[in-house]
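Every protein chain except one is present and positioned as in the full complex.
And now, subunit A:
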Amino acid sequence: MAERPEDLNLPNAVITRIIKEALPDGVNISKEARSAISRAASVFVLYATSCANNFAMKGKRKTLNASDVLSAMEEMEFQRFIAPLKEALEAYRREQKGKKEASEQKKKDKDRKTDSEEQDKSREEDNDEEEERLEEEEQNEEEEVDN
């Protein structure tokens, strides 16, 4: 049970990975420093949320949106984040669009599949009729030879 919002921590493994990738090879981080950075990241999210919420309220909206967060970054003097965040947002929007189209395509394929299954069934019935006709012709030939 989280007593304070700052206690809602982000996963240690991920934080550690991000830190290690940001630092040169061979550099380590003490457990205390790592846990302090993790805590700082939580505080950062809380602070950014609060700032972003102010922008949303100014716009008379109840839902935080992406531009509120970007405005918050500016307010918090993290302007250097704004360009990479905009790029990430573009990529995220493309990915979401791709996922939506993929699931719509899947649905279309499913519908098409049930249609083609019905076509196959009717084709099999035609083949059966042809076989019966061939048998009748063979019987006729035998009768002629006798005569």
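In this section, a contact is a pair of C-beta atoms (placed from the backbone, for glycine too) under 8 Å apart; a residue touches a chain by one contact, two chains touch by 3 or more; residues count from 1.
Throughout what follows, contacts and distances are computed from a predicted model.
J.: I want to check something: the complex is missing a chain, and I'd like its UniProt protein name from "AP-2 complex subunit alpha", "DNA primase large subunit", "DNA polymerase epsilon subunit 4" or "Ras-related GTP-binding protein".
T.: Matching "AP-2 complex subunit alpha", "DNA primase large subunit", "DNA polymerase epsilon subunit 4" or "Ras-related GTP-binding protein" to the record, the invisible chain is "DNA polymerase epsilon subunit 4".
J.: In the full complex, which residues of subunit A touch the absent chain?
T.: 2, 5-6, 8-11, 13-15, 17-19, 21-24, 26-30, 32-33, 36-37, 39-50, 52-53, 57, 62-66, 68-70, 73, 76-78, 81, 84-85, 88-89, 91-93, 95-96
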